[in-house]
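Of the protein chains in this complex, all but one are displayed in their positions.
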Amino acid sequence: MQVIYDWFLAFYERTGINLSFIYDNFDRARIIKGFWLTIELSVITIALSIVVGVIGAWLKGARSGWVRHSVDAFISIFRNTPPLVQIYFFYFGLGFMLPRVMDPISGTMAPMVTNFQWAVLSLSLFAGAFNIEIFRSGMEAVPRAMVEAADSLGYTRSQIYWHVVLPLAFRNCLPALGNNLVNLVKTTNLAYAIAVPEMMYAAKQIWSDSSNVREMMIFLLFAYVFLVAILVYGLNWLERALRIPGYGQMGGR
Amino acid sequence: MTQPDRGFVSLRDVHKTFGAHKVINGISLDVAKGETICIIGPSGSGKSTLIRCINALVPVDRGSIHLDGIEVNTPKLDKLALRRRVGIVFQQYNLFPHKTALENIMMAPITVLKQDRAEVEARARALLKKVRLAGKEGAYPGELSGGQQQRVAIARSLAMRPDVMLFDEVTAALDPETKKDVLTTIQDLARDGMTCLVVTHEMGFAREVSNRVYFTEGGLIVEHAPPAEFFSNPQDPRTREFLSQVL
Partner (left out) sequence: MLRFSDAFAPSAVRVTSRAALAVSALVFVGSSAMAAAGSAHDSVLTILIRWAPLLLSGFLFNLLISVLSMAVGTLAGIPLGMMQLSSLRPLARLGYYLTQFFRNAPWLVLLFICVMLLPFEFRVAGLRIPFPDWVKAVVGFSLPAMANVSEILRGAVLSVPTGQWESAESLGFNRRQTMFQIILPQCIKRMLPPWMNLYSLITMSTVTASVVGVSEMLTMTAQVHAAEGSRPELLAPLYSFAMLCFFVYAYPIGKWTEYLERKYQVKD
């Protein structure tokens, strides 16, 4: 490994291209930590946003009008306000209202919810609001006749939901869901604004110290494109694995 | 221009494959000027591809296609010259949804042939009357029934003043009611002396209107004869079997 580090240091001296996050131990540790934190943030928010989406879509089918309209209001608010302001609102606005608690490890008073947790919460709600609508339209795209057919075969309501509507709805909405999750991964870097040391934050610290803005920017672009590519690859795999021959494709020539 | 040994529309040993799938497997046929022929056969027998080859919408792999002496299967083909002489009507009408019935008919003569607008409009109105849709000039395709749309599509092709009309299962997507109007329109055309190649599943129409019926299967012409003979005394066992299923 040392050979590689040395080579990049020499590369810097020779060309002026400063890839300090490779050859410098401290910078490397920072960027690796940031990279993993971005992945952690992405994975947790993806999972939570799907949970929000599923529950919200289910609640939107509720009998009570107030439940449905509350879900609609939730969606409207999160879709029509900037995610960055949402993060600020949660972290600064609500975070201030929560009591501080004793941290059992350090023994000092610490905020009850950390900035990382606030970022997870607000990003999950933001992406979740989109997921609700995506799941919902996926369910609506299941042909009415299919439900009627199952109904006349004697399926119960929940059997229809689990065996007919849900499997088809999930396939219907997979492309839109994929798009939203890709956006979510790209949006995780808003956590930068509340000092969550994810990849963007780490990169900013490095370019402040090593004044290699250009190099770090290019690295960031590649790193995010790489992460998005992995997600897209996984989603494509899922789409292929779930594909039903002849279903959902445009007919004809 | 037509060579003495070849028809107004003439195919010689035409071959076409899509990937590994042989769609047309050596077809020859001749249609005289003013003649109407029907091509029948089971689905997937290459009928639609055959008809698309004639106006070069589908390039063929091998063989010769002549239209009034113009060779179609050549890289030097003047496609525009060919297409103003050959009209085609599809199963799915394919009208331009953002244009009214009248505009659909007027568009190609104005855009492609650069003809005078007033003159084209007068012709388009006459054509609409001819396909019995006078009064529907301002209607958008979405506001017309399938049969009406199909007749606009026929008028749209006729506006280019073609010498030959190709019909690709034009009634397959229509309900029996509207089907009749479209078939009558084609019949009128045939009577007026238009050269028509009609791919169809309408045996009654084939029997009444065509001069000759071709039966295709597996990319080959199995049998062809004048309709009276074809329907009363089919020679090939495959033709007999097909007719027994559809009649």
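Residue numbering begins at 1 within each chain, and the chains themselves are lettered A and B in the order written.
Criterion: a residue touches a chain if its C-beta (ideal position, glycine included) is under 8 Å from a C-beta of that chain, and two chains touch if they have at least 3 such contacts.
Since the model is a prediction, treat every value here as computed from it, not as a measurement.
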Hidden-chain contact residue, picked from the options B:Arg156, B:Lys179 or B:Arg212: B:Arg156
Which of B:Ala32, B:Ile70 or B:Met107 contacts the chain that the document leaves out: B:Met107
From A:Gln2, A:Thr15 or A:Ser64, residue that would touch the chain that is not displayed: A:Ser64
Residues of chain B in contact with the chain not shown: 55, 57, 79-80, 83-84, 86-88, 90, 92, 94-98, 107-108, 111-113, 142, 153, 156-157, 160
Interface with the unshown chain - residue positions in chain A: 63-66, 68-70, 72-74, 76-77, 79-86, 88-89, 92-94, 96-97, 182, 186-187, 189-190, 192-193, 200, 213-214, 217, 220-221, 224-225, 228-229, 253
